[in-house]
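Only one protein chain is missing from this complex, and each of the others stays in its spot.
Let's look at subunit A:
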Amino acid sequence: MRLTAEHQEIILAHYRAPHRSGLREPFDAEIHRFNPTCGDELTLRVRREGEGARATVADISYQVQGCSISQASVSVMTDLVIGRTAGEAEELHSEIAALLRAPVPESGAWPSHLGDAAAFRDVSRHPARIKCALLCWTALREALS
């Protein structure tokens, strides 16, 4: 797999110093997910604030055993999602998943509101690695459902 030097640096920065890593209390939901092809493992905890549609993601904490893509992806996800509603988190997931799975990979930059997730653009050219980037997002969807 080849990433641009700039994207690789962003991923490495999250990999070396992951944001909000570790498991914290209190939490409302805890999800455990495996990647069956490589044995990677993610435990994700989510704490919510508020009720109903206005409920927001107050905290995400996690423990992950995985490659740089899967580790960086969960770190980036916490940047994007904390403070947002469940609906907004779902929209971000859908948007990122659609970009990663696009039949014709995007050659331009991803939209700026996706933040550091834009560094995963070229993962879309490597179908075997897309699930590394999406493992945390599917866990989050389950935690918020």
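Convention: a contact is a pair of C-beta atoms (placed from the backbone, for glycine too) under 8 Å apart; a residue touches a chain by one contact, two chains touch by 3 or more; residues count from 1.
As a convention for this text, contacts and distances are computed from a predicted model.
Peer 1: Identify the UniProt protein name of the omitted chain, choosing among "Acetolactate synthase", "GntR family transcriptional regulator", "Cysteine desulfurase" or "ABC transporter permease subunit".
Peer 2: The chain we cannot see is, by its UniProt record, "Cysteine desulfurase".
Peer 1: Kindly note down the residues of subunit A that lie in touch with the hidden chain.
Peer 2: Looking at subunit A, the ones touching the missing chain are residues 1-2, 8, 12, 15-18, 21-23, 37-41, 62-69, 71, 129, 132.
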